[in-house]
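Heads up, the thing below is written out as structure tokens.
Removed: one protein chain of the complex. Kept in place: all other protein chains.
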């Protein structure tokens, strides 16, 4: 059997027929996107995207940081500055820069995703280069102005069953409410992300705490009151469709303190007299308390630790957060999560999904934990690791200890709306090839591979995230 | 050449003929099991196994923790509690639970081992499922009651040349003495595991120390006396066939203290006034001292660090140790073993085998250490890592620095007696495929592959463990 273009990323020359058949099953499933960063306001406003650069370059820090890594300045790309200003560059010039540097992305997921978007959404099958840059720009730009390419039309075309956004503690969820009244062929639901009020080291922590007090109607003069206010907001999110929370923490450390200790710590933090170690304790307490609340209200806890944010102060000061200069650090889970897991790890109502940027933890800590605790599942490779080799290292490292059923399906985690279907498609192609290979490797039967194809593409996510 | 069922796990489509030939050589060798947890009393008593569940489910924490990870309670499985009681469940019901959840084990070693046991020992070649569960149970249960399935009959059938058990410091070794008088076609030898008296944080440390005093006839009122008592016990084990010791430590840290410092530390520990850091020092001293004793008496030291035992206090309090809730932590060796290796690492009489649960140490520390010190060999992938991918990652990571001859052969490390032959068989199949692939990869010749096949399957273990 000869491999063709349609077989791309199936990666399984040994058993191509089976890989194809498995992929067909996976491709037939609607998309579940339980964690991502699409802006609900964009979907609600439903305006056409401005141009190819605003769609595919400027907002994608995977792309801009790779250009920066070869000395191409954010100014020359017209990246918006933290103060709202920007160097006004003709987007055609930026597109030309991208095309001239497209070789930088060889063998990277950004290259795959963008070429897949070009192919599947804009019928452009050529590899981008300096010669075809202008004509490709024109094709994209023209289509972007049509009604078929408005966000809501794309949402329908993408066959999304559920798209979860990520929203601040006090978000009104007005866009979600507006979107809920439309017929999009799928749901847009919020995710509760209380990072703003969980880390006193954040510059806006105090003002966010005040906002929480106002929004919840609870005066936050004690730790107990803080928890009460959070419970009110969790409940508000749940009422508006949320099934999960998200926790972007530096460390996975958790801490179980007695009531008096928590109040004393909170007072010290509030008074601004907490030591760095006490601030760390406070963050660990917050993560722990959200686990207790999760066991109570059933919202699925997503834990994303291990990135040192805003690593470069010059980039951060000039352009703000999420500009490609967040760098992972060593991340451990065993001792860090012990308090949390000892409290609710096997609680029948507790559910958590663990992510990492440190692959050393896959076989050492994450798979053994998820392979024991009923409340834990492993999230797929995240961020820098969300790639074909990354998926392979992950499945190879965790499956033998945790199995498939202590993982959840693919998570796109993207703010690039048009990349959602291609990211899922690439991951499904990988999994189809992987399962076919597991059959060749005598580790599952063909019948099992077909069952797993449905489970990995759809059922695991649907079930664990209560979608 | 077409791959058939008999070629399972050879994993080498590129060079199947060679892989088959290599496997045949390996399969012809008797089994050497220099480290494991089979109960010598069971072999001595030679009673039939009660039923399929007591054989394959209840005592296997790889299996029960995977079921627990999906919310199946240990109560429903009839797991014995720490207090000796248990929920009396019909074993047919437990077997039904296993069958209904057999999908959880897809692609895991437990699945492979149990299906191999079913196939090779009970002639059951179907994949377990809810439909065939009852009939498979019946087949196993019936055979288990026959004389051919008594432990000693199985021992003979398994072609075991040496089986080492793991035994406490003061074990009388009476079962080993009884077994030595039988004609089993192979030896059952003890292994000296002094963990009970090496870690003062163990609840029974003091009573175990007293037991050591009684058993050895040495009053243990000084560190020097403790060592003297240990030497007596090491000698007792050696006299009864032991060729090795085993050290299940949290950390690989070692510490070389002067005589006065050791006595002072011991006094403080004995008085119960040692700080956590001093307790840690004491454990590090004990590991160091056993290395000196090993260089003296020639018992091969096995070091198994890196598991945080009894991680879940609820599980531990209710069901006791070894119930699948031991979780690995980051484990380092370079600085930790420096005192030990500087003292005896190149001593002509010193031999040690290093194990890990932290794969990051393979290429970084373990292979460079074993590739330099004459006294060091690397143990094969251990516990969570004892799997087909685990074996591949291990060989890929260590061979280029340490070679094959600074490793020892496969070690099953199992308490599941009937899994011994299948574990060795799967590892041999893997190695046959690996060697065939190394020939394809131009790294060894076919002639060398055949020599290595014998060495990996038999000679390396035989020689290094003095079997």
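Each chain carries a letter (A and B) given by its place in the written order, and its residues are counted from 1.
Here is the rule we use: a residue touches a chain if its C-beta (ideal position, glycine included) is under 8 Å from a C-beta of that chain, and two chains touch if they have at least 3 such contacts.
Because the structure is a prediction, the values reported are computed rather than measured.
Visitor: Tell me which residue among A:22, A:57, A:97 or A:112 touches the hidden chain in the full complex.
Guide: Final answer for the missing-chain contact: A:112.
Visitor: Quick one: say which of B:157, B:206, B:309 or B:335 touches the chain that got left out.
Guide: B:335
Visitor: Of B:157, B:206, B:309 or B:443, which one is in contact with the hidden chain?
Guide: Considering all chains, including the one not shown, the answer is B:443.
Visitor: With respect to the chain omitted from the figure, which of A:151, A:390, A:403 or A:421 is a touching residue?
Guide: Hidden-chain contact among the options goes to A:390.
Visitor: Using the touch definition from the top, which of A:325, A:355, A:417 or A:458 touches the missing chain?
Guide: From the options A:325, A:355, A:417 or A:458, the contact with the absent chain belongs to A:325.
Visitor: Which chain A residues touch the hidden chain?
Guide: 3, 8-9, 11, 13, 65-66, 68-71, 103-109, 111-112, 127, 308, 311-315, 324-325, 327-330, 357-360, 384-385, 387-390, 393
Visitor: To test your reading of the contact rule: which positions on chain B touch the chain that is missing from view?
Guide: The list for chain B reads 14, 332, 334-335, 338, 341-342, 345-346, 348, 360, 363-365, 367-374, 376, 396-397, 399-406, 438, 440-445, 448, 451-452.
One rule holds in what follows: only the chains that are shown with their structure count from here on.
Visitor: When the C-alpha atoms of chain A and chain B are each averaged to a single point, how far apart are the two points in Å?
Guide: A distance of 40 Å separates the two centres.
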